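Sharing a structure here in structure tokens format.
Just one protein chain is left out here, and the rest sit where they should.
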Amino acid sequence: MYHLRLIGSFAKISAQNEMAYRANFWISLLNSALNLVTGILGVWVLFEQIETLNGWDLPATLAILGVYLSVGALRGLFISPSLDTLTGMDGEVWTGKFDFTLLKPVDVQFQASFRHWHPLALIDLALGLGVLYLAVSQMGSSFTAGSLLSFAVALAIAMTLLYAILLVFAGLVFWSPGFLFTWVFDGIFQMARYPVGIYPTWLQWLLTWLVPIGIITTVPAEAFTGNLNLSMLVGSGLFALVAVICASLVFRLGVRRYASASS
Amino acid sequence: MNPRGGWALIKRTWASWMQHRSFFFLLAFGWMIPPLIYLFVWSTAAGGETVGGLTRGEFVAYYLILILVNQLTYAQTNWTVGDLIRDGSMNVWLLRPMSPIYNALSTEIAGKVVYMLFTAPVALVLAIFLRPEATFSLGNTLLFIPSLLFAWALRFFWGYWLALLAYWTTRAQAFLSLQDSLIFLLGGQVAPMVLLPGSMAWIARLLPFRYMVGFPVEVLMGILPSDELVFGLIAQAGWMVMAMALYLFLWCIGTRRYEAVGG
Partner (left out) sequence: MVEKQIEVRKLTKTFKVPVRAEGFAASLKSLVQRKYQEVEAVREISFDIEAGEVVGFIGPNGAGKTTSLKILSGLLHPSSGDVRVLGFKPWEREPAYLSQISMVLGNKSQLLWDIPPMDTFRVLAEIYRVPEKEFNLILDELIDLLDMKALLTKPVRNMSLGERMKCELVAGLLYRPRVMFLDEPTLGLDVSMQGRLRRFLTDYNQRSGVTMMLTSHYMADVTALCPRVILIHRGELLYDGELAGLASKLAPFKLVRLALEVDSPKPELPPEAEIVEQENGRLTLRVARAEAPKLTAHLLNTLPVADLSVEDPPIEAVIDQIYQDGEVSA
């Protein structure tokens, strides 16, 4: 309850902070639109030339794009704004402002994960879910309570996994405050726009095990194609759970290091 | 003209960039991913056959060259022009006995060397794995060089005049984001121009964006009929002159306005 209240007030103050600049709203809207248009046109151009891509047709590929956009939006809603304040040359770890975070009587990982919100990301979320809705309607399959529920569960697993990965990168900042680990990930994460199945086998392997972006976008989309079975859901759920525990350990180790090394 | 000062600037910029090479290698890595995704998408789509007249190996060749051309023509200095104008550092450059364009040019040249140190070897390794197929005729190779130079100049000056809008609006970077999206869609990244669906190809052929990245690649690959080649070269040169004129015009009225306001 206490933590939920905290999240509420963090979100409120972030919204206020963002409203201080009116232009932010328009820029954000423009970027959302560009993101959407380039994504959809990219898929459209491809399927003007071909019927299917390794078994993926236009609606199924659009569904992946919808999940990709939604996942990106949820990430941009609070995970990235919060974790990104730690990293980089003007980040809290480098400037030492992290001291204030450590001094608060609240768990450090909780603060680092939920402190900053970017409410305009809700626009992206709406657009992403809109693309997904259109794609699924095109597939001819209808929304059932079962598919919606398994989609929600798969999306929650995907976000947990994405959070775990980003938390590890944030934790690595305590070892090397200047290095932007997230950049590497962001680059690779763009590959999740398309089904993992279209990539060469070696890359598929990398994208499933090393950087599990396949689980992040492909699995939730499969909730609507009917390819999602319970064992896959449970398997990826366990995987996400282990990942988030490991990530939390790395992060805490980093915080300890900060406390024993900084001057 | 002040070639000596310009050369000194290039050397200094290059030396300082090599100090932070890991940062620039990361940037180069990030820029490489979107074309790489479409390399995989199209080569999977082609499989053992052809799509739009191109084979799998030709798609690989097209996109590997595009990765190099994209980084050689990407004018990332344009992103900092707005900051220079806003925080008043442009004053410092206006005081030096050479045009501030030298500063941007030196960063450009130094940057290309640093990026290529990363991108060229990576592209070579990818070429070994992905087996591109292409034959470069002497004529096409000779035409490629001016078309690459024109592409760079066009992209540089086009971005620069957009960036100079920072004299009038604080959010000029939004125009650069828009330019990047248009290059992504129409510049040959999402698909080679010949594969774009009817109306999109027609727009791409007329607007300047294709001539910033995709066109030199098409020239080198020899996929254009000779009348299209001539049309392309003329269009490219025309847009380049237009971009330079816009740059000069905005530069003159912009600095006058800057001096009047007092920075």
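Per-chain numbering from 1; labels A and B assigned in written order.
The definition used in the following text is that contacts are C-beta pairs under 8 Å (C-beta built on N, C-alpha and C of every residue); 3 or more make two chains touch, one makes a residue touch a chain.
Note that the coordinates shown come from a computational prediction; the quantities given were computed from them, not determined experimentally.
J.: Report, in label order, the displayed chains that the undisplayed chain touches.
T.: Taken over the complete structure, the missing chain's partners among displayed chains are A.
J.: Have a look at A:A23, A:V37, A:L102 or A:L149 and name the one touching the chain we're not showing.
T.: Selected residue, touching the omitted chain: A:L102.
J.: In the full complex, which bits of subunit A touch the chain not displayed? Write them out.
T.: Where subunit A meets the chain not shown: residues 2, 5-6, 9-10, 13, 16-17, 20-21, 95-97, 99-100, 102-106, 256, 259-263.
The criterion applied here is as follows: only the chains that are shown with their structure count from here on.
J.: Please give the residue numbers of subunit A that touch subunit B in the complex, ascending.
T.: 23, 26-27, 30-31, 34, 37-38, 41-42, 44-46, 48-50, 53-54, 179-180, 183-184, 186-188, 190-191, 193-194, 198-200, 203
J.: List the residues on subunit B that touch subunit A in their complex, please.
T.: Touching subunit A: residues 22-23, 26-27, 29-30, 32-34, 37-38, 40-42, 44-45, 51-52, 170-171, 174, 177-178, 181, 184-185, 190-191, 195-197, 200 of subunit B.
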